[in-house]
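Down below is the structure, laid out as structure tokens.
A single protein chain has been omitted from the complex, and every remaining protein chain is retained in its original position.
Take a look at chain A:
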Amino acid sequence: MDSTVTTGAEDNVWGGGNRPLGASYGKLMMWFFIVSDALTFSGFLVSYGFSRFKFIETWPIADEVFTHVPFFHGNYPMYYVAFMTFILIMSSVTMVLAVDAGHRMMKNRVILYMFLTIIGGAIFVGSQAWEWATFIKGDFGALETKGGRILQFVNAETGERAALAEFSKTLPEERVKHEGSNGIWYQKEGYKTSYSLNEVIEGFKASPNILIRTETINEEGEKTLLTRQESLAKLKDAKLVVEGANLIRNEYGSRLFADFFFFITGFHGFHVFSGVVINVIIFFNVILGTYERRGHYEMVEKVGLYWHFVDLVWVFVFTFFYLV
């Protein structure tokens, strides 16, 4: 036990309470966590870069993948992600306003701003869920070759992408989806596409205005469009129909793109989700007056650090997934 109790214990170098960095224990620990988490995200994003540079000539073009806005039809690349970015920055602003109000001990303002932050976070997580759903559902459908490459279809007259439904034939053939209950229990079909490979191929042969687009990016920075002759030759390599994206197949192009998309935005989305949960807890603590009694709102500041970090990560994810 410390028998020499002095009121100046905080000024003594070895007496504890010495703060060379001018930040409290809790804040420092939050920064420790943030730096290590930043390194985790960097690892993910750099490995995305690794795979992309490895397949630099065939990597999907993000503008062609993320083209949807809820409640609107048509081709609107990036608008929705830009909106999501804005929402997250906005909720960062309300968070920092809550921290500022906390410094000035204005409880009601802290409550209001924390509430707005939570709403912003919820909108963001919801948007991300919608983005995932759209990505998984897919757009136009494509064929996969035996080498695992993707063949997409373009209408030669309009230059627009052609969906499988536009030209595929409906043939009187029957194939049953393979369930886990039939045959070996661990083998089952994940999903059955709306058209069989044969229907797509027959439909393609019957419609001369449809061309095949490969994954290769040409000098204009666009995907290579084959001529009708080349398309018909390429069609022989096709092995299965792909609609939408999952961890194994991806109609937009490289499978790794979908894998990284799910992994990185999923990991980020999980951070946003936990951020919302933590914000809700702190929000109720503020309402209950916990920090008013404690005499300071430093907890709001610490949670705020985490929330801003989530925003910071999104800025990078936005750039590397949607812009570059």
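Assume a residue touches a chain if its C-beta (ideal position, glycine included) is under 8 Å from a C-beta of that chain, and two chains touch if they have at least 3 such contacts; residues count from 1.
Going forward, contacts and distances are computed from a predicted model.
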Chain not displayed: protein name in its UniProt record ("Iron complex transport system permease protein", "ABC-type quaternary amine transporter", "Cytochrome c oxidase subunit IV" or "N-methylhydantoinase A"): "Cytochrome c oxidase subunit IV"
Based on the whole complex, identify which of A:Gly159, A:Pro208 or A:Gly221 touches the chain you can't see. A:Gly221
Selected from A:Val96, A:Ala122 or A:Leu197 as touching the chain missing from the view: A:Val96
One chain is left out of this view; which of A:Ala129, A:Leu247, A:Ile281 or A:Leu323 touches it in the full complex? A:Leu323
Residues of chain A in contact with the chain that isn't shown? 2, 5, 7, 9-10, 17, 19-24, 28, 31, 34-35, 38-39, 42-43, 46-47, 49-58, 63, 77-79, 82, 85-86, 89-90, 92-93, 95-97, 99-100, 103, 145-147, 149, 221, 237, 294-296, 298, 301, 304-305, 308-309, 311-312, 315-316, 318-319, 322-324
